[in-house]
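All protein chains but one are shown at their positions in the complex.
After this line comes chain A, so read on.
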Amino acid sequence: MRKYLLKRIFYLILTLFIVATATFFLMKLMPGTPLQNEAKLTPSEKAAILAQYGLDKPVWMQYFIYIGGIFKGSLGLSFQFSDQAVSYLIGSRMGPSMQLGGQAMVIGVVFGIILGAVGAIRKDTWADRIATIISILGIAVPSFVLAILLQFYLGLKTGWFPVAGWQGFLYTILPTLALAASPLAETARFIRTDMVDVLSSDYIELARAKGLSKFGIVYHHALRNSLIPMVTLIGPLAAALMTGSMVVENIFSVPGIGEQFVKSILVNDYPTIMGVTIFYSALLCVLLLLTDIIYGIIDPRIRLSGNGD
């Protein structure tokens, strides 16, 4: 187990390094500079500012300086927010993003499992059909469309929820719903397919022959066996939440990392773009690692080992 973990952590660092490198050079290909009023600056002023931030050096040198900084534990200073440290920026904006992501994940997965299980247990009935329609809609409707619809109907028209902003729990509800739709739909679809399979297996027949109730069979035997493959969804779901959050946070003006990320791209805030990218990648890699570890815990047939693959 320990050997396995060390191996995985090594790969994780390697992955992050590759992501950082790719992002750095792609970012440099973007048009524009971080300068705000470029037209009004004299060439000497411009040169001075670029020199101050090390942007006058060749790109490869900037790259090594940046990577060197990372190894010293620094993500650099943001351009747009008067030289705040990027790590501080991410830290201060992590709260709203994590809260939204967490809420959306819980709602999506829990209701997705319920929806999928109901569909499987009541296969080919109206309940199954409704569940299927909901999950198809959840996958087909992009989060920004859903976000705007929610804003319009539940925010503007009825006035039940605030349209945008971030001043308490009530403000989190609409963005959470918008963000939860996709994980909910994915989960429901996944669980339904899986549970239909499981429910027709021999050990479910044996469970019925034991005299267990329908609920007992689903709860003790079907659910666990259907949930195992579900663990593999955690990674993709987390990725979906992260990208979703960029859109949703912008629409609802949530002061989260996603919103920050989009802003930094628009103004070429290089250190922030890099920092957020690395942060997102690290988060995803850690989640994937956790997925594999959890898989080993809930499915006794899989035991992690350091040797071989």
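Criterion: a contact is a pair of C-beta atoms (placed from the backbone, for glycine too) under 8 Å apart; a residue touches a chain by one contact, two chains touch by 3 or more; residues count from 1.
The rule is short, and it goes like this: contacts and distances are computed from a predicted model.
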Per UniProt, the name of the complex member that is left out, chosen from "NAD(P)H dehydrogenase subunit J", "Cytochrome P450", "CheW-like domain-containing protein" or "ABC transporter ATP-binding protein": "ABC transporter ATP-binding protein"
Hidden partner chain, touching residue among A:207, A:231 or A:251: A:207
Among A:28, A:129 or A:224, residue touching the chain not depicted: A:224
Residue ranges of chain A at the interface with the undisplayed chain: 201-203, 205-214, 216, 220-221, 224-225, 228, 298-301
